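See below for the structure under consideration.
A single protein chain has been omitted from the complex, and every remaining protein chain is retained in its original position.
All chains are identified by letter, namely A and B, in their written order; residue positions are counted from 1 within each chain.
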Amino acid sequence: MLKILKYSFYDLMRSRWSYVYFLFYLLLGVVLLFLNNDLSKAVITLMNVIIILVPLIGTIFGVMYYYNSREFTELLLAQPVKRSSIFLGQYLGVATSLSMSLVIGLGFPFVFYGIFNSSAIWDFSLLLITGAFLTFIFTALAFVIALSNENKIKGFGYAILLWLFMAVIYDGLFLMSLLYFEDYPLDKFSLGATMLNPVDLSRVLILLKLDISALLGYTGAVFQKFFGTNFGLILSFVMLVCWVIIPTFFIWRIAKKKDF
Amino acid sequence: MIEIKDIHKKFGKNEVLKGIDLSINQGGIFAILGPNGSGKTTLIKSILGMVLPDSGEISINGKSLKNSFKYRENIDYLPQIANFPGNLKVKELIEMIKDLRNSKATNDRELIELFKLQPFLNKKLVNLSGGTKQKVNLVLTFMFDGPLIILDEPTSGLDPISHLRLKNLIFAEKKKGKTILVTSHILSFVEEIADEIVFLLEGKIYFKGSITELKLKTSQPDFEHAIASILSASYA
Partner (left out) sequence: MRNTNVISVIIILLICTTNSWANTITVCATCVVQTISEGIAKAQVGDTVIVHKGIYKEANIKINKGITLLGKDLPVIDGEKKGEIITIGANNVTLDGFKIINVGVSYTTDYASVRVVNSENFIIQNLELEKLFFGIYLQKSNNGKVLNNKVRGEAVTEFNSGNAIHLWYCKNVEVRGNDVQKVRDGIYLEFSHNIKIIDNLSKNNVRYGLHFMFSNNNYVINNIFETNGAGIALMFSKFMEVENNIIQKNWGTAAYGILLKEVNDANLVNNVFLENTVGITVEGSNRLLYSHNDFTSNGYALKVKGACYDNKIVENNFLYNSFDISYNGRINDNRFNNNFWSNYTGYDLDKNGIGDVPYRPVKLFSYIVNRTPETIILLRSLFIDIIDFSEKVSPVFTPDDLMDKNPKMKIISHDRN
């Protein structure tokens, strides 16, 4: 698997899309920091970018990579390599290269700006870690979709739909159900619903740092425990890890049964 | 060497293989023929483990293929469509496949020499013509020394000289006692090289035997007509 990972990774590191992605983040970081000159505001803007754009790019890139490398995959399948290694290797290659573009692209301007001497270093690291997690999650979901759909157009369609659902529609439904059932105790429900969407999960994880003052304004023991202690942070991370592991497991399972 | 027992395969509603029984012995060139959609590629891919049959069993040298991948070390496969990761250079692709197979004893240099690929070694695969890609494909297949060679449409896109070289290459491998499975639409090529042919029709083996036997069976004077008569009989 490591060999496949290595080759996928090298392959991607040479593709211009990785550079575009990298340069985009580099530019974003520079613009946010040096034009605005306001670290706290930059971190807030970045959060929006990370929870919306990173999943989108992870999804599209994952699907695109899968379909574009289908022939290569077939070449590999005829080699004495385990099937699961091929797909997991490719998946990890894509996810790693995307995460690296993100972390390095954003990291550079912030390091130059002097993030290490700033109290925002933790907020910023949390942002990057969450971004990396989201990349891994959505690339994995993209691979699952692509593996289950031979039709490229259909695969792309489902992938975009998945992103749209997770990033926007889910929250709309979530909000409506909260308003509809407002007479009932909702804190367990709302935390549960948050855990079930990696975008929301990442958002809440970042909120724990950025907006803790507002979050602590609410009654309800479950909320208090979640936001007021490390419990929330730990649980969110555990859930993010689950969100990486479960789709990865599906990649493994579908790949095992698929015909090429 | 290869034992195929009653394999079935459906893709959705389309039943591609309807119970194939086939045994192929060590040594010699076997051509798998049949019209489009008769299941040739599916059969080959089943042997390679790329397609998983719904039922039936395939074994090579007495070992079942199920849940195994190591056996592919002994197979050199030439895929039908040669498409490679475009960002890689030819040289790197060759190195990579070598690396993946953990194989050092290769004759890639002679093959590169043979197909005159030196000028292309440092070019990216995305910039190569179809014929050149096919040559690279051939190098990748023949550079290993596996006892079983599977060639899916090996002649496609080749110029006459390379075609000739390929034929010589196949004969040379046969002399080493290897088993070679070929699919091709070019009947003259098949007639020239095949020791035995397997004719697939609608997911079943319609005929298995030598070309002479086929001519006898169909009472046709030459190979082309023999094949044509099978097809017209079945579509009549």
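Criterion: a contact is a pair of C-beta atoms (placed from the backbone, for glycine too) under 8 Å apart; a residue touches a chain by one contact, two chains touch by 3 or more.
For clarity, every value in this text was computed on a predicted model and none was experimentally measured.
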Open item on the list: As a test of the contact rule: which chains in view would the missing one touch?
Closed with: A
TODO: Would you mind spotting which of A:10, A:24, A:67 or A:174 touches the chain that isn't drawn?
DONE: A:174
TODO: Determine which one of A:40, A:148 or A:229 touches the chain that has been left out.
DONE: A:40
TODO: Identify the residues of subunit A touching the omitted chain, counting contacts across the whole complex.
DONE: 38, 40-41, 44, 47-48, 51-52, 167-169, 171-172, 174-175, 178-179, 182, 186-187, 189-191, 194, 200, 203-204, 206-207, 210-220, 223-224
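Everything that follows uses one rule, which is that only the chains that are shown with their structure count from here on.
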TODO: Within their complex, state which residues of subunit A touch subunit B.
DONE: 3-4, 7, 11, 14-15, 69-72, 74-83, 257, 259-260
Task: Contacting residues of subunit B [partner subunit A, same complex] - done: 9, 11, 45, 48-52, 69-73, 75, 77, 79, 81-85, 87-88, 96-97, 99-101, 140
